Structures are given as structure tokens and as C-alpha cells.
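Partial view: only certain chains, each at its native spot in the assembly.
Chain nomenclature is as follows: A, B and C, assigned in order of appearance, with residue numbering initiated at 1 for each chain independently.
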């Protein structure tokens, strides 16, 4: 019970494309460090933030570090709730097939591989925000 | 418990205010500050967006940021309340969480 | 009530640091507590003592340092963000083999865990950025 009392709902809101600004990368650094604190963590990808999860990112030509593989490792850090806004994808001509497959192994279900990405309507996203204790925006 | 949403960029420059308004819940508050205050000016094309149908939320604008940009209280569109930094603090207290739309 | 404050941008170029400072001052004036101010991204640039702003303008580093001293505030500069942007304390300078440091009084360099802790310990976390 005392552990539960210190467990807060953290939402990381990502609204920018990667590489044009550093927010996507430094947001990921917070998420990884934060994982050690065993809070209830969710990530929201809204607006251009959906581009952070697009498959096939290749940064060789811009000379920057490609950190996109880190999203696929989030499951190992117990970060398993990635909410991607359906309307944001559609407006940009993207579908869920354009995104990296991101999964986790469910230890309560014989380590079955399950998807971490949840396609979320805008109205559900509003409800998700309304449930949080702490919202970190990037 | 409702949410305080903060928006600090001009809606004429960025989509963040519009994105914010697309994600409010009934009873939430939205505070426009820094360059976002230009969106509150009467007669501006953004007033229609602010007044569009959605879950009803309270609209606030930060007075010191209005004054810096030469916008007088009489220039503010109806239905938007002016607060100072103390009022910003009170809004953060009165809501359960603060969501910044950066 | 207990606040945590996050500052994501450097001084002068964008208003985030000004807004955060005036919010912090107003919160303290109302008797609230500030658990921590965490400087992330370009926000770490608020913590250099090398700035010399024009005499007729505000000195944001000094305003933060003074507020911290008066109210015993904890001003934390993120170490990872600081390394990318060239903010060093004596310890970091030595560790990285740099020939000097530039951290301002009242600021300390520490890890991202301090941001998460602020989220856990504060009643409200307020983020100021671009």
C-alpha cells in the first residue's frame, strides 16, 4: 500500500518530429531514467510527434545519431503504453503500418509478445490526459 | 478533477492552441500566456476557433503578457478572463494537473 | 501546496525562463512551497555565471540565484543536457578534462532522476518551454 501511494501516473507528451529539434531524444532520455522509479508511465504521440515512431529512419545524411531503435527497447524498461493519436497519423498521410513494430513480453502471460502501440482517438487522448498526476511536455 | 492547459505560442504562428483545444475535457481551463495572448484579441481570425463548439472550458489570458504587446483589456474578446501571475498560480492549484502545450 | 517547476529554454532568447521565474515568485508570495526548479534542454543555459546582459535589462541568472538564496530553492541543472551545451561545475570540469567551469551560484548539476523525483514529490509540476 505504501508503495502504491508513491506510484503516480506520468504522461510524456510528444508533439514534435524527431531531428529538427532535440526534444524527442531528450524526452526518451527522461523516460529511460524515469523507468527506475517504477511509476505508472504512458507516452502520448500527438501531432508531428507521431513521426518519432515512423519506421526506417536513416540519419546518415544529416550526420545525427539515430535514436529510433531505443523506442523498440522501451518494453525492457517496463514502458509499455505508447498511445498514438489516430487523427494525427491520418492528417499526415500515415497509417500504423508506417510505424515501427514496438512490443513487450508479458511476464503474466507466459512472456507472450504484445504490442506496446495503442492507436488512440483524439477523444480518448483527452481522457488519458485527464487521468494523469504528472504531465511532462516536450 | 479538471486540468489546467497552458499555451504560450501565438495561434497565428503555431498549431499548439488548436491542438490544446482539441484535447480539453469538460470543466478544464486554458491559459494563454507569452505570445499566445495575441490569440485573445477581439476581431482576430482566431476568435472563431476559441469559440468553436467543444467540451466547455474556461479561457484565461495573462495580463502582463497582454500589456507587453500593447493589447488593452478592452481589446480582449468576450468570455476570456484576464489573470496575473498570482492568478496563474491559483489556476494551477485549483486544477488537478497542468498540461503544457509547447 | 508544493510545486515543481521545469524550465526547458535558455535565458533571453525565449520567454520561458522569465515566465517560470515570475510564476515561482508569485507562488512563493502566496505561501506555496517550491520543491525544485529543474533546468532541462536549453534551460541549462540559465545556469552560467558568464552572462553579461545589458545594464538596462534584467539579469536572469542573478534573479534565479537570488531567489534561490532568499527562499532556499533547489535549482538543478540536468547533467546530460548540460554536457551537450557546455555548462560545467568544478567537478564536471575535472572529470571531463576541461580547463574551467561556468556554473552560477545557487545552481547544482545533477541527474534526470531529480526531474522524476520532482514529479513524484510535488503536488503540481509546471513546465515552461518553447
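Quick note on the criterion: a contact is a pair of C-beta atoms (placed from the backbone, for glycine too) under 8 Å apart; a residue touches a chain by one contact, two chains touch by 3 or more.
In this text the structure is predicted, and so the values were computed from the model without any measurement.
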Formula for the entire assembly, written in the chain labels shown: A x2, B x2, C x2
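We take it that only the chains that are shown with their structure count from here on.
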Whole-Å gap between the CA centroids of chain A and chain B: 27
Residues of chain A touching at least two other chains: 133-135, 137-138
Chain C, residues touching no fewer than two other chains: 8, 125, 127, 129
Residues of chain A that touch chain B when the two form their complex: 13, 15, 46-47, 122, 125-127, 129-130, 132-135, 137-138
Of chain C, residues touching chain B in the complex: 1, 3, 8, 15-16, 19, 22-23, 25-27, 29-30, 32, 124-130
Parts of chain B lying in touch with chain A, wherever the complex brings them together: 2-3, 15-16, 19, 22-25, 28, 55, 96-102
